[in-house]
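Here the complex is missing a single protein chain, while all its other protein chains stay put.
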Amino acid sequence: MADHKPHTSHEEHLREQHLMLDPMPRGKMNEMVMESMHTTSWKFWLVFGLLSALVAYALFYKWGVMILEGLGVAGVNRPSYWGIFLVNTVFWIGISHAGTFISAILRVFKAEFRRPFTRAAELMTTFGLIQAGFSIFMHMGRVWLSYWLMPIPNERQLWPNFHSPLSWDLLAITTYLLSSTMYLFLPLIPDLAMARDRTPDGTWQKVFYRVLALGFRGTEGEWTHLRNALNIFAFAIIPVMFSVHTIVSWDFAMATRPGWNSTIFGPYFVIGALHSGMGAVVMVLAVVRGTMKNMKYFIRPEHFEAIGKLMLIISMSWAYFFFNDYIVQWYGGDKWTKELLHWHEAGPMGWMWFGMLICNVAIPWAILWNKKWRSTPWLIFIVGLLINVGMWFERYIIVPISLTINRMPFTWRLYQPGIEVWLGIGTLAFFILLYMAASRLIPLIPVWEVQEGQMAHSLRKYGRETVVTVSELE
Amino acid sequence: MTVDLNKLHAVGAIAEEAEGKWGMVIDMDLCTGCQACVAACAMENNIPYVEEVDAGYGRSMHWIRTERFWEGEYPEVKMSAYQPMLCQQCGKAPCEPVCPAFATVHSQAEQINLQVYNRCVGTRYCANNCPYQVRSFNWRDYQDSRVRPEITILANQFNPDVTVRRRGVMEKCTFCIQRIHKAQDKAKSEGREVEDGEFTTACAQACPANAITFGRIDHPESLVAQLARSPRAAHHLEELGTLPRVTYLKEG
Amino acid sequence: MAEEKALLAVFSDIDPAADAIEQLRILGVHDDCMNVISGIPVTEAMLGRPSQWTNVPRLALGGAIAGFLVGLFLAFITPNMYTIMVGGQPFTPVPPAVIVLFEMTMLGMLISTFVGVFLDSLFPNYRPMHYVPEISDGKIAILIECPPPDAQKITDVLKKLGAESVKEAEAQHL
Partner (left out) sequence: MSKQISRRDFLKLATAGAATTAVLTGCGPTSRFVDREPYRKMPEYTYNGISTYYATTCRECAAACGLVVRTMQGRAIKVEGNPNNPVNLGKTCARGQATLQGLYNPDRVENPVKQARGAQLSQETLDWNAATQIVADALTNTNPSEIAFLMGMAPDHLFDLVSDLAKAIGAPAPIRFGALGMFEARATLSKAAEDLFGSASMPFFDLENADVVVSFGANFLETWLSPVAFTRGFARMRRGNPERRGYFVQFEPRMSQTASKADAWIPLRPGTENLVALALGRLIAEAKGGAIPAAFASVDPVAAAAEADVIFETLERLAQTLTNAGRPLVIPGGAALGQSNGLATAEAVLALNALLGNFGLPGGVFISPLAPAQDAYHRPASAKEMTDFIAKMKSGGVKVLFVHGVNPLFELPKQLGFAEALAAVPQVISFATFPDETALASDYIFPDHHGLESWGYQRAVVSAKPVLSGAQPVVVPYFNTRATADVFLAAAALTGGTLAQAMPFADEVAFIQSKLTKLVGEEGFFAAPEINSFTAYFQQYGGWWTLDPSLATPSAANAIAKRFNASAAEFAGEGEFFFLPFVSPTLGEAGANKPWLQELADPTTTVMWNTWVEMNPATAHELGIENDDVIEIVSEAGSVEAPVYLYPAIRPDVIAMPFGQGHTAYGRFAAGRGVNPADVLGVHFNEAGDLAFAGMKVTVKKTGKIKVLSRLESRIGVYGEGLEKE
């Protein structure tokens, strides 16, 4: 980017700031994106190798051990029957919400700043859901029979029990995983075609892109069908997204347990999911911007600034829902709920409760209000990280810490994580590994969408003021 | 005006007035906490022991346990009555609807809560949702002789009427359903009804204090039904509307 | 297509391409014999082209209805195949059924939307096709099918209107 000069005109300043006003020839842009995929240093492969080893050990080997020996190698017990498995499931499903939020809601509301990072966010959705799936299957005592939960009958025509929130969960997560994968793939097709066109014959990448691009050329018909489909997806996937985390919350809210049996859990979980999801998006964007070639062009402080604003709003909403949940429970005066709230705050894991509030509310509010601070990639990366820590704490408080307290005080017992720590690290490593692999294989920047956006943006003078104008092209 | 709450909650009324209801009365004034019921239950139902570390970590698999609490401080300290806690065989069991695999269901014939071991996939949702926390999970292969060589010999004792559970399966008190069925089969083959007191559960059979009584709680003249009408009778966590089949007789 | 000839004219911008389309129409090339290939979505209106017909919304609706029916089957039919009482609830309670219906409807709709794109666009299609890779670099190409005698005339017109190149399109593996 150009150097800052005191006499730089306002127009130039705007172009510098906004990707949409800083157009570049399509061919050049394609080249930058292809370059970003193919410029791979030894550091990348080192990290990639380490993560592969970690995934092989922490996820697959340890899981194998757990399958063979039983869940006794984990820390789950009576009464904390669920433990970190469900914490991670909820956490990863939460992460997956950011992709949909950015690419669907912001698309519907035509928030133009979304354009360069919709794909990065959608990848998080799909990869996050894969980890959520791992986590929930790990949690099962007899995972080899997990197909019994699918809507297929046994030989006596006994189908799964649709009274069970877990059955709803299965339907919702399956729907969401399939939808978000399709929603990731559809806008990817033109970019895969682009990559196909720029990949020399005779390489395996050529075959890869050829197959995945499905023969897309960009004819009028193809674009029309694609645009129509994307519009339908953008609208339809929003309720699916809301339903997924609401249903996840119902796994808890439907139970006759103190602290869980709360009507506000649905929206509270959804907003929490967005909170952690947005935090994860800024982390990913900061890393992508910092480590991949040419990304400083596509991902600019303006994007962090815009996401930062969203994060602030979501953090406030989370605080609102949290307080709503808290005060109703507190005021109710139920004996067991009171014990539970006391346990949250003053129990041996009380530090986590306060940590959650600091990470989810205090720090975001303290930093994100300032435009300059929230535009600073490393700072907002830290905020995103802390929000994710805080949201993980929140789920940890909801699952194993709340499970400690029930209506039978004789059984109350602390939960000490066992092998599930490894498994959780395994899912995190697998998520990063998938992301790294994807960054080498598919264009992380939806080039055609950026081009489309740049086409629509222009500067216009109103009197002395130069302003950005966006035209409706679709 | 009197309102029949059972009529208002129509479905609950079905469960409450159902035929074929087995029930239990436990006299807490008599229970001495001696653990005979626990041992008898373990022997009857092939319940695994989990050894010291797991037992101390809340993984013991007793289907029945005696709870006790303390009141006051020395020297005014008093121990509460021992309360044997086992599956309450709820008429409206919170554990049942949450199982995605129909592995825990309400038995229409016996009016108890069944656990179908071979359909269980181990989500442990039922155990979370059990207000009485009486479900136990097979955290490991406790009954596999490849894991525990001593099982090869100890397994000679296993009751062939009761399944041996493997890892990853939830289990709980069944009101000794194998005994119920045996008695019913015998009565049927002799062309009669099962008589009150003809058989009983392993815990009730062992209890040296006779604190546990088992029988048809829907027959008003049976001993268990008479005891359940005692002014000392109470259900545990009755306010949750689970319609427990186990009645406790309080002290005093 | 034995008697038809395919020409591929490549333009660098929208305006000359729109002009070319207008000119071609004057030359008697029917809209059905033209196709615009672009690297970014260019609306029909920009090029003055007739609206494209798409089946995607209809397929989506059909999929939604099918999904809803599957949901009805799961929520209301399957529990009656092997009736089991759980927690004193009815065999086919409505509130949980709403969730099943919603999820299955959405799943049906989104899958059929996705499949609709494939059906309408004849994906996947790995046969040789008329294409030049520059399109993905931002060029706009017009693919014209015309009788062989008109080919030269059309080529000349298009070149005059600013086409970067006009050549006989060869079907090639993409």
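The first chain written gets the first letter, and so on, giving A, B and C; residue counts start at 1 in each chain.
As a working rule, contacts are C-beta pairs under 8 Å (C-beta built on N, C-alpha and C of every residue); 3 or more make two chains touch, one makes a residue touch a chain.
Model, not experiment: these values are computed from the prediction.
Colleague: Using the touch definition given at the top, which of the shown chains does the missing chain touch?
Modeller: A, B
Colleague: With the missing chain put back, one of B:73, B:190 or B:221 would touch it. Which one?
Modeller: For the chain that is not drawn, the touching residue is B:73.
Colleague: May I ask you to list the residues on subunit A that touch the chain which is not drawn?
Modeller: With respect to the unshown chain, the touching residues of subunit A are 339, 342-343, 346-348, 404, 408-414.
Colleague: For subunit B, which residues touch the unseen chain?
Modeller: Contact residues on subunit B toward the absent chain are 27, 29-30, 32-36, 38-40, 42-44, 49-53, 55-58, 60, 62, 65-70, 73-75, 77-79, 82, 149-150, 152-160, 199, 202, 205-211, 252.
Please note the rule applied: only the chains that are shown with their structure count from here on.
Colleague: How is the touch graph of the chains shaped: line, ring, star, complete or other?
Modeller: Its topology is that of a complete graph.
Colleague: What is the chain whose Cα centroid lies farthest from the Cα centroid of subunit C?
Modeller: Centroid comparison gives B as the farthest chain from subunit C.
Colleague: Can you name the chain whose C-alpha mean lies closest to the mean of all the C-alpha atoms?
Modeller: That would be chain A.
Colleague: Using mean C-alpha positions as chain centres, tell me how far subunit B is from subunit C in Å, no decimals.
Modeller: Once rounded, the distance between the two centres reads 63 Å.
Colleague: How many angstrom lie between the centres of subunit A and subunit B, each centre taken as the mean Cα position?
Modeller: Distance between chain centres, rounded to whole Å: 44 Å.
Colleague: Could you tell me the distance, in whole angstrom, between the mean C-alpha positions of subunit A and subunit C?
Modeller: Here the centre of subunit C sits 30 Å away from the centre of subunit A.
Colleague: Which residues does subunit C have that touch at least 2 chains other than itself?
Modeller: Within subunit C, residues 84, 86-87, 89 contact more than one other chain.
Colleague: Where in subunit B do residues touch at least two different other chains?
Modeller: 94, 97, 99, 102
Colleague: Under the touch definition given earlier, write down the residues of subunit A that touch subunit C in their complex.
Modeller: The contact residues of subunit A facing subunit C are 25-27, 30, 151, 153, 156-159, 161-163, 167-168, 171-172, 174-175, 178-179, 182-183, 185-186, 190, 193-194, 196-198, 210-211, 213-229, 232-233, 236-237, 239-240, 243, 247, 448, 451-452, 455, 473-474.
Colleague: Which bits of subunit C are touching subunit B when the two form their complex?
Modeller: The contact residues of subunit C facing subunit B are 84-90.
Colleague: What residues on subunit B touch subunit C, complex-wise?
Modeller: Within the complex, subunit B touches subunit C at residues 11-12, 14-15, 91-97, 99, 102, 104-106, 108, 243.
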